[in-house]
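The complex appears here without one of its protein chains, the remainder shown in place.
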Amino acid sequence: MKRFTEEHEWVEIDGDIATIGISAHAAKELGDITFIDMPETDVEIAQGDVLTVVESVKAASDVFSPLSGIVSEVNPALEKNPEVMNESPEHDGWICRMSRINTDELSGLMTEEEYSDFVG
Amino acid sequence: MPYIANTDDDRREMLAEIGVADIDALWQEAGVSMPQPDFAAMPEGKSEYEVIRYLAGLADKNADNLTGFLGMGFYDHYIPSVVSEITGRNEFYTAYTPYQPEASQGTLQAMYEYQSAICRLLDMDVSNASLYDGGTALFEAMMMGIRTTRRRRAVLAGTVSPIYRKMIQCYSRNLDIELVISDSSENSADTDMAALKTLLDDQTACVMVQYPNVFGSVEDWSDLIAYAKERRIITICSCYPVALSMLRSPGLLGFDIATGEGQCLGNNLSFGGPYLGFIATSTHHMRKLPGRIVGRTTDTAGETGFVLTLQTREQHIRRERATSNICTNEGLCALAAITYLSCIGKEGFVELGRLCAAKACYTRDELLRIPGVGVAGQTAFFNEFVLRLPMEAAEVVSRMIDKGFAAGFPLSRYYPERKNDLLIAVTEKRSREEIRAFAVAMEAVLTNR
Partner (left out) sequence: MDPTLIFDRGRAGRRGSTLPRMDVPPKHAMPTTLLRPDPADLPEVSELDVVRHYVNLSRRNLAIDTSFYPLGSCTMKYNPKSHERIAALPGFANLHPLLPQLRHGGALTQGALEVLFEFEMLLREILGFTGFTMQPLAGSHGELTGVMMIAAWHRSRDDTRNVMLIPDAAHGTNPASAAIAGFEVCELATDPDGNVDMADLDSKLNDNTAGIMLTCPNTLGLFDPNVTVICDRVHAAGGLCYGDGANLNAILGRLRPGDLGFDVMHLNLHKTFTTPHGGGGPGSGVVGVSDVLEPFLPISRVEKRQDGSYALDYGHSDSIGYIAPFYGNFGLILRAFAYTITLGRKGLLRIGENAVINANYIRTKLAAHFDIPFDRVCTHECVVSASCYNRYGVHAIDICKALLDRGYHPPTMYFPLIVPEALMIEPTETESKETLDGFIQALIDITEQIKQDPESILAAPLTCPVRRLDETAAARKPDLAAPRSR
């Protein structure tokens, strides 16, 4: 199940683990991504908190956490090759995984169709 | 009019093109309607010759002919003639920040070389393209420590220059920072390491020390660094680059961030500025560095070129969340530094260090022969040291001026309890004869009290 935020993050739930990234739309808007300031693992994050900052040559953009939880894993591929986030923002370019999530919070997020209408 | 090219005819034609009757109408349309002040207190203008004559007269009122033993962070080293030739090149000094890299490869490559030289001197991975001065550089390093650790306590060794201490106190005033300064004993010129360690706890963001310290003492920081690292405290060293010709570098000692004043690298004393703040760190902290940074890359034809990079740290993108409010670097002073270091060179730099160290030893030995002159608890030093005089140091310095010497800095100005302590710096410029004459004059002052 995949959901989107108005700030252009996506979250996909698999059991009790959430995988988080930025939408293809956001990646395209940012242009060539040069650096992702990866979140620390084992840190508790609340929904709407700044999870990380994504940088392109001319912009720095906050990524807000779509859910509350604890960062359990970050994507090692992004540290060496930030361009993966441009190439595959919604698959290989995921940012982190979270555990101890609160799935009730999903109700406030958009479905894929709703998000696609939102960015229209 | 000085420096204005357009004639009255030019202006008339231009105003006609703009479509206004005269300059008053132009100001009106620009929204400026208040009357022009008459600036009655402004004097009439002067010719170039008159201005130079007037200012040369003022320059003559300044004492540039004293034999200098004054340092305390700002040193009278010889500057090879090449340095001002290069910094005086019109293409360097009348260019601005290299926003258009294709038109600024000269400045950009020079800054990349400066960064490289600073890294080699400090044994650090990355340097920025410079900051205002050593004091602002130390403050910026402290802010890096605070941002990196997300802690708010910053510890400053009491043996860091009081000039920098006062600046950091001033800048920290409005920030959520607890600035703690370690005690130093009046009977020692060395840092009280035990006292400093007791201030380091799990809530401490960073610890800032000076190498050699403000009294000139050369100290081994390895133990303190290890202690700090166990508590994940960022270790910061403000250092004197010329001393690093001989001394183990901050990088080899294990400091996380090294900063300092680069005036000694080819920049004039110039009554306090412009100077050169440097800052360098490991790759790990690279994206937290403030200020401009130049990177090497390639152009569309595959040729090597240079650009300003990592700009997302800066204000024009991050605004109030930028790593710092600093956008200017000290381009021309950094150019002086790389030109100076290139001229002095690998061997010359070591020789320079040996000269400074040997002449300082000689000066100290000569002065210690004078009855009543003693040491002040100093284990090791490079080219600057403290002597305890048999009378008030400020008075001695005042009398030495009459004999043609800037004898050093009386420490009582910043450390009232060190009434008789004199801080003496010796550079390669001081000859054996000058040093002997200095000792003779000093003995005369101290014995004819």
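Letters are used for the chains, namely A and B, taken in the order the chains are written, and counting of residues starts over at 1 for each.
By our rule, contacts are C-beta pairs under 8 Å (C-beta built on N, C-alpha and C of every residue); 3 or more make two chains touch, one makes a residue touch a chain.
Nothing here was measured: the structure is a model prediction, and the numbers come from that model.
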Contact partner of the left-out chain, one of B:150, B:173 or B:369
B:173
Would you indicate which residue among B:180, B:343 or B:437 is in contact with the undisplayed chain?
B:343
Touching the hidden chain in the complete assembly: which of A:5, A:34 or A:52 does that?
A:34
Provide the residue numbers of subunit A that touch the chain removed from this figure.
32, 34-35, 55, 57, 82-83
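Convention: only the chains that are shown with their structure count from here on.
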Taking each chain's mean CA coordinate, subunit A and subunit B are separated, in whole Å, by 43
Mind pulling up the subunit B residues that touch subunit A in the complex?
287, 311-312, 317-318
Per the contact definition, I'd like the list of subunit A residues that touch subunit B in the complex.
34-35, 37, 55-60
